[in-house]
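Removed: one protein chain of the complex. Kept in place: all other protein chains.
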Amino acid sequence: MNGDARHTWANWVPGRGAARKAEALAAGAVQGRSLWQDAWGRLRCNRAALASLWVLGVITLAAIVVPWVWPYGYAQPDWNLMYAAPTWAGWHIFGTDALGRDLFVRVMWGCRISLMVGVVATLVTLVIGVTWGAVAGFAGGWVDSLMMRIVDILYSLPFIPFVIVLMVLFGRDLFLIFVAIGAVSWLDIARIVRGQTLSLRKREFVEAALASGVGNAAIVRRHIVPNLIGIVVVYVTLTIPSVILFEAFLSFLGLGVQAPLTSLGGLVSDGAAVLQSHPYMLIIPASFLAVIVYCFNFIGDGLRDALDPKDR
Amino acid sequence: MAASLLEIRNLAVRFTTGDGPVYAVNDLDLEVRRGEVLGMVGESGSGKSQTWLAIMGLLAKNGRAEGSVRLGGEEILNLPQRALTRLRGERMAMIFQDPMTAMNPFLTVGRQMTEVLEWHRGMSRREARARCIGALESVHITDAARRLSMYPHEFSGGMRQRVMIATALLTEPQLLICDEPTTALDVTVQAQILALLDELRQRFGTAIVLVTHDLGVIAQLADRVIVMYAGRQVEQAEVHTLYGAYRHPYTEGLLRSVPRLDQPRSARLATIPGRPPDLARRPAGCPFEPRCAYASEICRRQMPPLVSLGDAHLRACHYDGALGPQERGA
Partner (left out) sequence: MSEPALLEVRALDVHFSVRGPGLLPSRLTLRAVDQVSFDVRAGEVLGVVGESGCGKSTLSRALLKLIPATGGSVRLRGVELTTLPKAAMRPLRRSMQMIFQDPLASLDPRMTVGEIIAEPMKALLPAMGRVEREQRVLRTMQQVGLLPAQINRYPHEFSGGQAQRIGIARALVVEPQLVICDEPVSALDVSIKSQIINLLLDLRAEHGLTYIFVAHDLATVRHIADRVMVLYLGRVMEITDRDALYARPLHPYTRLLLSAVPIPDPALARRRRVAPAREELPSPLALPSGCAFRTRCPLADARCVAERPVLREIDGRYVACHHAEAAAA
């Protein structure tokens, strides 16, 4: 332990890691790295993205932990304490709402629901959209035509009535909301991915891979998908916030999550109604919504830059 | 000796980029004489195109030109946009490597050509049409009247380049700048275009600047040659002098590394080792030093000035001894 005295805070120099890496390279100890390793290294150097990752991590953790440990539940009214402004008394640090429910725990639940809706719906979108688009683009020919016609048809379906019908038929189920949102927003990404794949497929490096004997699956995995990532990541970071906002819109229409459960969107719309008298009811959930949306945007930017080797 | 038409003094072009400045052209001094063909050779990125784009006022937004350029005695560098447009239409014209990018794909060739005359010469559509047919015929495009109503994509690459030349000549410019006019074309078509340029020069007395990286093209057409390296002029001479009695190591390297049909085949090609310079850096000494076989101590420290060797032969090099292959020749 004492033997390794070199690594103390006293002699720590910033940038030492990089210097050591350069040394290793110069010494001929070269080792192949991949795009992903490089990307992670670059992402770590992006302050905004890193800070956003932290903030988002903290919010997520809080959204998971707080509802367990907090003395109040999200549906627990206190008829003596309606519209209480934020106070330390009784730990109502964000105040209470019209029914005297603790706003802090409701905001945490809201974050939980909104993040879940955003992430799960986006995952659904991604999996369906990227697969659909990449297969159509790579296969080409009639397969491509057929798959894209299906997309066109789905596009022309009016969405809000579709969601209403779903809700009426199956009730207001959280899972259903994910599915409904995901099932609709994959159309855009399928189109984008297909267009990109089509042009990638004709690129000379794909031909070079074919000439090297690389199989179709490996070409999609090693050449097509990594080259799609830039655009997909940007799209995802735009989709998550827009899905969160969309869910807020559904809540506003009364089609969102079932009361008394709530989401950030639902809280914002509740707050907007009493903006004049109780501004904190709007400001607090709206700030959380804004921070989450910004974090995703910064992370998206960071990821795109990190995954683009040309960007220095 | 003919009078000089274009005089360039101390021309410098630099670009501001995210990674700092790029010095694309440095301390360029040269002149173009009336009716001559001036060749300019150099590797990719040696500043050939940017020199002439700067003179035409066509630099990219992040580029700046400094120095002085006089056309017929009149300063034309960094003129305001209006004056430049007039100048470009009437006294100088430029054609590019890829004629397709210089044409509007949605307009007929006739429309694009007559527009020039209507705009700069105030001709009626009718007159302009007649002139355009004449111009197309002078570049040997048959069936010119019908071709006027065709779109650029209906022409082959060689024909498009002819159309560009015809358009450039409509306003009878004194100076025609050709930036790699044949690089994108096949050798057979290249031979046609070069023959055409030669013919036009003789017929109209237009001065032509021929920018290319192909020493064969220059040998065919140019009267005088300028060799560029890293945004600098390294040698300038009359064409026979340059090919027969060059005095710069880079010129020697270029000439020796070209595979050629007029000499016996050698087992190995001569090469210039290393790679082209990075224009973001400005070495204190000769920019060719890292690749030069004749480099000595002074080359690293001091930039060789462009000095006259007499007989209109200039070069920028510290080395005074004989260059390799000339010992063997005449």
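In order of appearance the chains are A and B, and numbering begins at 1 in each one.
One rule holds for everything that comes next: a contact is a pair of C-beta atoms (placed from the backbone, for glycine too) under 8 Å apart; a residue touches a chain by one contact, two chains touch by 3 or more.
Quantities reported herein were computed from a predicted structural model and do not represent experimental measurements.
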Partners of the unshown chain among those that are drawn: A, B
Absent-chain contact - pick from A:210, A:253 or A:290: A:210
Contact residue for the chain not shown (choose from B:38, B:56, B:207 or B:239): B:239
Absent-chain contact - pick from B:38, B:208 or B:272: B:272
Contact with the hidden chain (one of B:7, B:98, B:172 or B:214): B:214
Interface with the unshown chain - residue positions in subunit A: 25-26, 28, 30-35, 38, 203-205, 207-215, 218, 222-223, 226-227, 229, 307-310
Positions on subunit B contacted by the hidden chain, ascending: 43-44, 156-159, 186-192, 194-195, 213-220, 222, 239-240, 243, 253-255, 257-262, 265, 268-273, 275-276
